[in-house]
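Taking it in order: structure first as structure tokens, then the write-up.
The complex appears here minus one protein chain, its other protein chains still in place.
After this line comes chain A, so read on.
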């Protein structure tokens, strides 16, 4: 018998009597303002939230925030003039020198400040991790209250997707919080109006 079949048969033999799924597994969060909660949670995890009226303002803000930075990459066509690093590479290792990536993402979650990003929005999965600094752009109205709503919204995860809440961090040395463990050292979220 294969290990697979042996494991499964032992499980069948030893599993407890049938139990039904609980009837309530989702909950509603009552925030006065979803966006305010989203901002509040992100400020706790060292992430700046910037509202921009349109793509021109986004472009101007990007110039201002990352002036003097080289190796700027983006997935947003309107920022192509701002970028100086092409994501059109075949090997993801070539992204090693990216300093800042401004990336379109899908939606945000107010209760924890997480933003959902997936294959659909990325030419390379490693981009939001390997870049030294990261910024997401999401439509201002694309915010949900909590994780239950988030899973209603995303339905399926395609090939790969990730909730990212703030910059990379660790507290493995005497519980002292340090920002910038292996992933991005800083995070900005642009809320884009009018979409």
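Brief remarks on what is shown
In the analysis below, contacts are C-beta pairs under 8 Å (C-beta built on N, C-alpha and C of every residue); 3 or more make two chains touch, one makes a residue touch a chain; residues count from 1.
One rule holds in what follows: contacts and distances are computed from a predicted model.
UniProt records the chain missing from this view under the protein name "L-lactate dehydrogenase complex protein LldF", selected from "NADH-quinone oxidoreductase subunit H", "L-lactate dehydrogenase complex protein LldF", "ABC-2 type transport system ATP-binding protein" or "ABC transporter permease".
In the full complex, chain A touches the omitted chain through residues 2-4, 6-8, 10-22, 24-27, 41, 45, 92-93, 96, 109, 111-114, 118-119, 124-126, 129-130, 146-148, 150-152, 156-176, 178, 180-184.
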